[in-house]
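In this view, the complex is presented without one of its protein chains, the others remaining in place.
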Amino acid sequence: MTVLAMASRGAPKAAEPPAASLKGVTRHYRFPGGAKTLHALGPIDLDLRQGEFFSVVGPSGCGKSTLLDVLAGLNPPSEGTASFEGKPITGVPDGIGVVFQEDASFPWLTVEANVAFGLKRAGIDQAEIDRRVDYAVGFMGLRDFRQSYPAQLSGGMRQRVCIARTLVLQPRLILLDEPFGALDQQTRLIMGDELLRLWRETRATVLLITHSLDEAAMLADRVGVMSARPGLFIDVIETGWPSDRDSRIVADPRFGEMTGRIWEKLRTETMKHMQTQGAGPR
Amino acid sequence: MSSKAMSSKTLPSKAMPSQTLPGEALRNIVPPIVLALVLILCWQGLHLATASGAISSPAATLARLVVLMGSGRFWLDVAETGTAFAWALALSIVLGIGLGVVLALLRPVGEVMEPILVTFYSLPKVTLYPLVLLIFGLGMPAKVAFGIMHGLVPITLLTRNAITQLKPVYLRTAKVMRLSAFEAVRSVVLPAIIPELVAGIRIGFSLSLLGVLIGEMFASKRGLGFTAVNAMGLGDLDTIMAIGLFLALFAVLANSGLLSLERAIRHRSAGR
Partner (left out) sequence: MRYRALVTLAVVLACVLALELACALGWVARTVIIPPSEMVGSLRDILWSGEFNRAIALTLTNVMISVVISIAAGFVLGVAIHASDFLRRAVEPYLASYYAVPTFIFYPVFIVLFGVNSAAIIAIAVLLSIVAMITATMNGLDRIPTVLLRTAKIMRLSPVKTALMIQLPAAAPYFFTGARLSVAYSFIGVIASEFILSGDGLGYAIAYAYNNFENRQMYGLMLLIVIAVTLVNMTLDRLDRRLQSRLRR
C-alpha cells in the first residue's frame, strides 16, 4: 500500500527530476545466527522534489531511521531501487549531508576543527576551507566558540556544530534524523527556525525525520506519515506554507488543522506500535 | 576473567573531583602524607620489634639505596633491566595497539579471539616461561619476551574494547563523510580512543616491568631482578629493600605521570 501525493498546490517544481527517489524499497534485518528476519521498512515509494523540505513522522521503531540509512547509502535496500540525482545509490553518494540524532561532534577537536573536518581530505585548498568554515561558523552562530571544545558547549550548540560541519560540505540533500530530540521544547523551536534559514540559504533538499507532529507540520512543505513497523507511507500531506516561514506559524489557524490531520493518521499507528512493544528490537 | 574487569585495576570509581581551592587541596594532600608517615613509623616499629633487626629499618634501606646509586654495578643492572623493559614496552605498545585495532575492526575475528586473550591474561604466565627460555635461550631476547608476554595482551584488549565501545555515531559520521577505512581509523577512531590508549599504555607499562623483573629473578645473571635474588641468597635484606624501593619510586612516578596525562586528556573530552 503506497500513496503518492498527487495534489500539488502551487508547487512549480513538479516537472524537474526528483532530487532522490525510492521505488518499492524494503529493508529486512536478519538476526545474527538465525533464520528469522525482521521486516523493518517498506515497500516505500518516494520522490523527493528538488529543493523541497520533506518531513517524515511516525511512531517509534517504524523504520524512519532505516529510511534515512537507505537514502544516505549507509545500507542498501533489501528490495527496490534507491537513486540520488538520477543515479543509483551505491555507498554514500557525493553531495549528501547527514545530521544524526546523537551528538556526533568530536570531543577531541575544537569547534573550528570539527567544522573543517570533512573538508580537510576533499582536496580543497586551505583558503577555501577557511572561507567555508568562517561562513558556516558565522551562519550557525558559533563565532564566539570557535576555539571551544564541544564538552564546554550545551547540547543545542553541539548540534549546531554538527549542522555546521555538514553545511561546509555544501550538500545538495540534507538528511536529519531527529536532530533536536535531546533538546528542550523552546530550543527545538529556535533550532527549527535555524533549519529553515539553512534550507532557504543553501537551497538544498531537506529530509527531516521527527517524532514531533508540530515540528513536522511547521517546518515541512510535505509531511510523510509513516505507519507502525514495517513502515509505509499512509499519507503524504502538502502543507502549502510559504517558503519564508518560521516558528511563528504556530499562530496560523491552518497549523492546527495540519497537526490534526497528521495525528488522525498517526494515532492508530502509534497505538498499534505500543501494543506490539517488546516484540522485537528497535 | 572478563576483559571488562581489567578496568578495576585503574581507579576506584569515585574519582576525587579536581579541586582548585587551597583548603580543598590541603584536604587531599595531607591524609596521604599522614598515612605515609604512619606506615614508615610502623616499618620502623617492625624493625625494632624483630630480633637483631631482621627487617631493615627505613633509614638503613634509604642509606643502602644511596650507596647503591653510587656504585657502578647498580647502574649496569639498571641499564640491563631498563633496556629489556624499554624494548618490551615499545613492542607491547606498537603490537598491542595494532592488534587491538585489527581485532576491533574485524569484528568476528575479534569476538572469537577475545576469550582466548582474556584467558591468557589471567594465567600465571610464569608457567610458560620455560617455553620462552627453550625458544630464546637465556639472555636479553628472553627477557624482552617475558615483558611482552605480560604487556601485550592487556594493551590489545583495552584498545579493542575502547574501539568497540566507541559511540556508534562517530563511525556513522565517518561513513557519511565517505572516509576510507584507513582515514576513518586515523582521523576518527584513534583520536577518539586516545584516553583509553594512555590507560592501556599505563597498565602495559607496569606489567611489562613486572614480566622483565620476574624473568630476571628466575633466569638471568644480570639486572635488578637477579641482584635482588642474589642478595636474598646472602641474607642481605637491605639491598633487596633498596632495590624494591627504587623500583617502587620509579613505577609510581611513571604511573602518576601517565595517570595525569590520561586525566588531562579525558577532561577535555568530558563531553562523551
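Which chain is which? They are A and B, in the order written, and residues in each are numbered from 1.
As a working rule, a contact is a pair of C-beta atoms (placed from the backbone, for glycine too) under 8 Å apart; a residue touches a chain by one contact, two chains touch by 3 or more.
Just so it is clear, the model here is predicted, and its values are computed rather than measured.
Asker: According to the contact rule at the top, which chains on display are touched by the left-out chain?
Answerer: Taken over the complete structure, the missing chain's partners among displayed chains are B.
Asker: Of the residues B:Ser57, B:Ser187 or B:Ser206, I need the one that contacts the missing chain.
Answerer: Of all options in B:Ser57, B:Ser187 or B:Ser206, contact with the hidden chain holds for B:Ser206.
Asker: Touching the hidden chain in the complete assembly: which of B:Leu35, B:Val94, B:Ala181 or B:Ala264 does that?
Answerer: In the complete complex, the chain left out is touched by residue B:Leu35.
Asker: Given that one chain is not shown, which residue among B:Ala63, B:Leu128, B:Leu190 or B:Leu261 touches it?
Answerer: Considering all chains, including the one not shown, the answer is B:Leu128.
Asker: When the complex is taken as a whole, what residues of chain B touch the one chain not shown?
Answerer: 1-2, 5, 8-14, 16, 27-28, 31-32, 34-35, 54-55, 111-113, 115-116, 119, 122-131, 133-135, 202-203, 205-206, 209-210, 213-214, 217-218, 224-225, 228-229, 231-232, 235, 237, 240-241, 243-244, 247-248, 251-252, 254-256, 259
Please note the rule applied: only the chains that are shown with their structure count from here on.
Asker: Counting in whole Å, what is the centre-to-centre distance of chain A and chain B, each centre being its mean C-alpha position?
Answerer: Computed value for the inter-centroid distance: 47 Å.
Asker: How about chain A: which of its residues touch chain B in the complex?
Answerer: Against chain B, chain A makes touches at 72, 74, 91-92, 94, 96-98, 100-109, 117-118, 120-121, 149-151, 153, 158, 169.
Asker: Taking the complex as given, what residues does chain B use to touch chain A?
Answerer: 167-170, 172-173, 175-179, 183, 187-188, 191-192, 194, 268-272
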